[in-house]
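First up is the structure itself, then whatever we jot down about it.
Every protein chain except one is present and positioned as in the full complex.
== chain A ==
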């Protein structure tokens, strides 16, 4: 019993060897499984952990999910260093090598189309956060009259006035943030080959400060990436109370589906598959 096959990605054949000390999911270093002019990158994983029942249970175990997701990403990342991989969704598992080969054969033309579309491109993640708790500070920095900065309210009326000012400042910040995010997305989309909007992240999951108002992914050529990153970087002085985070380069996870040019949430693309 050699276990099941966990598939990370599908690539075109490549010559450069993968970085040596890759752990792989379940501690099994990734192997290349060539078929035709495609290569599946697989690990052998135990049925006890990756059979249907076990997998379902494991996916609700945050520690297990974290370790598996990181191992998956590590392999895809290593592939990204030597080729343009087409990453598969987490936990795509086959019975044996021949199951993987059949899959490669059945989907060959779709894989080739998608690989052509992604060739030489990477994904950059850009998130915009609003930090309302900083409004007061940001406001007093901008305000011409920072009259009563740190003083406690002296009366009920004073308190209410401050509350009102604070809430106006927040509203102002929200509308500026929306405008900013929309503008940034438009600008970056113009520089990218494709764009996707992910659902804003729950701050309790991310642990990030502030509220996530834009969570976007951009498909950018490797040779255009430096310029893209600089462009994101230049937004830094544009807006107080707003924070921009850049992640990447990623393999083109968010663009692995076959639909092009749409900006639906990546999750919606699942429907095309059957």
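The rule we apply is simple: contacts are C-beta pairs under 8 Å (C-beta built on N, C-alpha and C of every residue); 3 or more make two chains touch, one makes a residue touch a chain; residues count from 1.
Keep this in mind: contacts and distances are computed from a predicted model.
Look at the chain that isn't drawn here: its UniProt entry, checked against "Gas vesicle protein", "dihydrouracil dehydrogenase (NAD(+))", "ABC transporter permease" or "NADH-quinone oxidoreductase subunit N", names it "Gas vesicle protein". Against the chain not displayed here, chain A makes contact via residues 4, 7, 10, 50-52, 55-56, 59-60, 62, 65-66, 69-70, 72-73, 86-95, 99, 103, 107, 114, 123, 125, 198-199, 201-208, 211, 215, 217, 232-233, 235-247, 250, 253-257, 265-267, 269-270, 273-274.
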